[in-house]
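Structure below; questions to follow.
A single protein chain has been omitted from the complex, and every remaining protein chain is retained in its original position.
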Amino acid sequence: MSVQPSLGVCYFPEQRDESEWQNDIDLMVSMGLKKVRIAEFSWALLEPKEGGYEWGWLDRSIDLIGAAGLEVILCTPTATPPKWLIDKHPDILAVDANGQPRKFGSRRHYCFSSAIYREKMSGIVTAMAQRYGQNKYVTAWQADNEYGCHNTTRSYSKYAQKAFRVWLKDKYQTIDRLNAAWGNVFWSMLYASFEEVDLPNQTVTEPNPSHVLDFYRFSSDQVVSYNKQQVDILRAHSLGRDMIHNFMGFYHEFDHFKVGQDLDISAWDSYPTGFLDMFAFSDEEKARYFRQGHPDIAAFHHDLYRGCGNGRWAVIEQQPGPVNWARHNSVPLPGMVRLWTHEAIAHGAEFVTYFRWDQARFAQEQMHAGLLRPDNAPSPAYGEAQQAAEETASLPRAETTKAKIAFVFSYDALWLYEAHPQGAQWSYPDICFRWYSQLRLLGQDIDIVSSEMDLADYDLIVIPSLPVVDDALVEKLKATQAIVLMGPRTGSKTPSVQIPENLAPGKLQTLLPLKVTQSESLPPNVSETIAYKGGSFKAGVWLDYIDSDLTPLAVNALGAGVLYRNDNYLLLGTLPEADFLNQILRDLANEAKLPIVDMPVDLRMRHKGACTYVMNYGQAEIKLNENLAGAKSEYLVGTANVPSAGVSILGEQGQGNK
Amino acid sequence: MSVQPSLGVCYFPEQRDESEWQNDIDLMVSMGLKKVRIAEFSWALLEPKEGGYEWGWLDRSIDLIGAAGLEVILCTPTATPPKWLIDKHPDILAVDANGQPRKFGSRRHYCFSSAIYREKMSGIVTAMAQRYGQNKYVTAWQADNEYGCHNTTRSYSKYAQKAFRVWLKDKYQTIDRLNAAWGNVFWSMLYASFEEVDLPNQTVTEPNPSHVLDFYRFSSDQVVSYNKQQVDILRAHSLGRDMIHNFMGFYHEFDHFKVGQDLDISAWDSYPTGFLDMFAFSDEEKARYFRQGHPDIAAFHHDLYRGCGNGRWAVIEQQPGPVNWARHNSVPLPGMVRLWTHEAIAHGAEFVTYFRWDQARFAQEQMHAGLLRPDNAPSPAYGEAQQAAEETASLPRAETTKAKIAFVFSYDALWLYEAHPQGAQWSYPDICFRWYSQLRLLGQDIDIVSSEMDLADYDLIVIPSLPVVDDALVEKLKATQAIVLMGPRTGSKTPSVQIPENLAPGKLQTLLPLKVTQSESLPPNVSETIAYKGGSFKAGVWLDYIDSDLTPLAVNALGAGVLYRNDNYLLLGTLPEADFLNQILRDLANEAKLPIVDMPVDLRMRHKGACTYVMNYGQAEIKLNENLAGAKSEYLVGTANVPSAGVSILGEQGQGNK
Partner (left out) sequence: MSVQPSLGVCYFPEQRDESEWQNDIDLMVSMGLKKVRIAEFSWALLEPKEGGYEWGWLDRSIDLIGAAGLEVILCTPTATPPKWLIDKHPDILAVDANGQPRKFGSRRHYCFSSAIYREKMSGIVTAMAQRYGQNKYVTAWQADNEYGCHNTTRSYSKYAQKAFRVWLKDKYQTIDRLNAAWGNVFWSMLYASFEEVDLPNQTVTEPNPSHVLDFYRFSSDQVVSYNKQQVDILRAHSLGRDMIHNFMGFYHEFDHFKVGQDLDISAWDSYPTGFLDMFAFSDEEKARYFRQGHPDIAAFHHDLYRGCGNGRWAVIEQQPGPVNWARHNSVPLPGMVRLWTHEAIAHGAEFVTYFRWDQARFAQEQMHAGLLRPDNAPSPAYGEAQQAAEETASLPRAETTKAKIAFVFSYDALWLYEAHPQGAQWSYPDICFRWYSQLRLLGQDIDIVSSEMDLADYDLIVIPSLPVVDDALVEKLKATQAIVLMGPRTGSKTPSVQIPENLAPGKLQTLLPLKVTQSESLPPNVSETIAYKGGSFKAGVWLDYIDSDLTPLAVNALGAGVLYRNDNYLLLGTLPEADFLNQILRDLANEAKLPIVDMPVDLRMRHKGACTYVMNYGQAEIKLNENLAGAKSEYLVGTANVPSAGVSILGEQGQGNK
């Protein structure tokens, strides 16, 4: 499917004076925007008292937007149940791990396991779907907002406990099976019935990791079922409209692949500078990219959510300037809003909508920029969005490029390591991000996939770490001709968090004849010196002690192997530092005949159809040489001199619209 | 009013054997002390069971003290309600932000909003006032002790919630006005009645800053009303006596200007080495001033509380040696107790009373020094206090010097930033302290004032940051001939924490034609290089992006203005590092014709009448040159060689008593 991407904006008419609406909409049209997302968080406006719906303002705003030729993405407002509902049913509130209620006064104040909330949520969604499901201007729905934001996936309420027991009974059928799967004979944790199983919080010391992991899986499934409940209602009343949810960055407490299966479009909210400040980047990176965000933040999530959406995805909230919620909130460099827009489109976004139209003068997010300033003058992003809209419209329609590299990402793996860390430096999200980043620095396009997805048609499969490897994956790996690189701890656990009877890498031993006999986790100031292909490198964080008759490709100072290969399968027993990782990936990409383009540290590229997008995340201009630009291309956008925060787009000779 | 300052001591006769009292008092007299503060924390002694008052010990101790010619400052003991009262009314206890009671077992275990506590507090205060209100030896009262200490201003009890709703109704009259002021349309936070408004704790993510700020204001007002309730009772029974409360250092959770209005004397408790260790000083400063305290700690609070007290203020607890409550507790350098005493008097203190007479051998503060050691021998402070008393008595009576510089400090600003930080490095108290310190390093006398106070008769008005600027202040600034320097974020908010319709600096745009269109908060390792008057300086923490037709006085590396001036009004859009700040203040002081005396880093001076006090906070002797000492002075105390921890006092020729 080849869709002409379009731009749009998130709009909150209920926060504006109605006299401003028409002018707002006229400006949107004049900028080249095509989509307007509305009604998020508006429950208290739509139902100010129980059952007393007030549709008027929404009717009128949809009419005005639609009449102007803009498509409406309509949000359900269920992330913010109104105060009267909470006061009537305080048990709707989630409960934190310390047993404290998470009260009204901000947002997402509900427990996914609250039956009464499911009923009330269904009520408002049904009412909206009935009223607007057939509205000709409404082309898509967004269900709720940012599931899990503010750590709301996991609730420790009595309703969660009850639902967890049901979930466990459904999974294990008998309590003996649960006891065996969890190894509850250890520490006399045996249960006589499912009714005895508590949530794994407030235990004296760490609870059983099998218990924790099942709770995390249950919590994720509660989000899946909640989303499906909403989407089913909406689909029933609003056939033909796209069902969307807006995922977040660096958030992992539910399985986005699973939620994505119930959606038409997996959208996400892209705030690169905020993410830079709040997540695991070094101080040096935080300074270098203070006003740009790290160059792989957006791309990583684009590739991930394209995977979650089976190819259909979008950026539904695009940062248009400073945000309010990071510890330090920068003003993006001039050009970054346009750059981020093109980066998304290069990766195949169907649309990019900015958050938000106007900067609100009040409440929690008053310091969050919009396309309009608080005084209704255009903000710097206004012009950049307009330019991006024009450029996007001018480019040839193109398929999203299917990558040659499959990069396996697993939410279940992440939860397993969270439940069972064994090493304080081990961070699965960080490992994945760093491995992904090295591939991007080699100029590669990447598909981030789940291990359940089709892995055929790839030339290189990268699995940074996957503790649970099932038969189906082993069969897919057996069937592939691709080179398969697997990182430490892969195959190290059964699905219920036990050590495989044949030790790690478990079922993978049919592909790679080796055993991990011991493993150690390293502190920050202890590293291993590794010899690989004549070079000396560093590795750390984790070290597997491996028994094998294979000759290792890399060995530590004691001569113990840390990288083994059998046929096209490679297993790393440690975490390489950047240059070591780069060398391994380079060697494998070369072997797989993937064209390598070494990126300057601040530059990134992405192919889309015949176009090559080049983005400069640095603070200085970068001149593209022949290696970077290719010989036969022409510049559809920009030139060979890519300024700071600039974008150049190259296409085949004669392909451009210019 | 010109008062001859005197010294005194805090005394706990109930903690001594009665046989020791007379000797204690005789020693006090022989040292030259004039005032004795007693009865703090003594509720369980005065009322060991409900209604069963035991006045005898207090009668006798007042009689002995008074008979010796000493004035009694009598404390109400309401900071420590006895156990029988708490057991009878456990709801007196405050509740912390996590919903947990703050139990009996130390002190300040009450909620300012507890109606039953207000009643019981009124009971003991009335009983004391009736008994001692007309006592000839009692010349002043101290109400309670250190309001807010141990973060007790803000309680999250059900009584606080109830009182908060009443306070809100009183302020907003209708719930629609509250909803509008807070912008509750955002995130569906709309309330249908005041009864729906909870306290802003335990919310899923950050609550509305407008909600938080109103809660902070309410909490402050509860302290104001509590204090007024006590003082009103005392005044009714004890006409002509001074009403005092003892404020703390670096504590800001209630508005000390407002409490001060209901007092006669705003006193405070000065513990420079403890404050050094516990507050935001650098490791280098903590080492340099380990046994002295930073040279501006005491002075800052002297100037602040002189402002709160409309000129009448005192140090009611002066550190006499090591304390017990800091993470690291030093022994002050020999001389520091005398130095601190003179510093207070130089700033206009009516009296300085040491805390405490004897070092208790028991309980929480047994490692807190007194004028006597635990074995009743004199501690090092004993001799220093005696010397300070003699010197003070020998100096001419003098008016407190009214400064030429007004330095605007705002508790409301502090709370607003706390509720709405936007940048993790932004610390309003730290900014104020650093700006104040640079002025002191230029040898200046400073009045710290609230923005509500009269600003006429100053030559330089320094407003480090003041988010809410009202019409009255604008009028005062319009009327002044003084140079007015305002720091970043000034004028950036409405009173209900909204962005002004015309953007920051809001109403100040009538004085300064410019707009802040964007703002960013910087992390520690990102700074701006600023060009100012040919020099290159550093700034950071905050950066405003300013639109103006004015020519900036200072620009960043991109040429964007960070310091603008119109007439006598200047606005800084960033936070200058020390040398940049020094240069700006120096230039403005020069322009205002304030005589600048560059202080060596460890030296400070303060004028009082015709006297100049010079204090050496360093570890080495400092020789005063002519610039520092002035030409026409003679040394009333000390010489031109000021030793470590030493004081010299200069006066006009022929003025000294020596």
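Letters are used for the chains, namely A and B, taken in the order the chains are written, and counting of residues starts over at 1 for each.
Note that in this section a contact is a pair of C-beta atoms (placed from the backbone, for glycine too) under 8 Å apart; a residue touches a chain by one contact, two chains touch by 3 or more.
Treat the numbers as computed from the prediction; the structure is a model and nothing was measured.
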Note = Touch with the missing chain holds, among A:490, A:519 or A:633, for A:519
Key: Option touching the unshown chain, where B:3, B:360, B:453 or B:474 are the choices   = B:360
Remark   = Full-complex touch with the removed chain, picking from A:211, A:258 or A:338, is A:211
Note = Full-complex touch with the removed chain, picking from B:83, B:478, B:533 or B:623, is B:83
Key: Residue numbers in chain B that touch the chain omitted from display   = 14-15, 41-45, 48-49, 77, 80-84, 87, 94, 98, 100-109, 149-150, 152, 277, 283, 286-287, 290-291, 321-322, 324, 327-331, 359-367, 369, 373-375, 377, 379-380
Note = Touching the unshown chain, chain A contributes residues 98-99, 182-192, 196, 198, 200-211, 420, 422-425, 496-503, 515, 517-523, 525-526, 543, 545
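Convention: only the chains that are shown with their structure count from here on.
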Inquiry  = Can you compute the centre-to-centre distance for chain A and chain B, using the mean CA position of each chain? Integer Å is fine.
reply    = 48
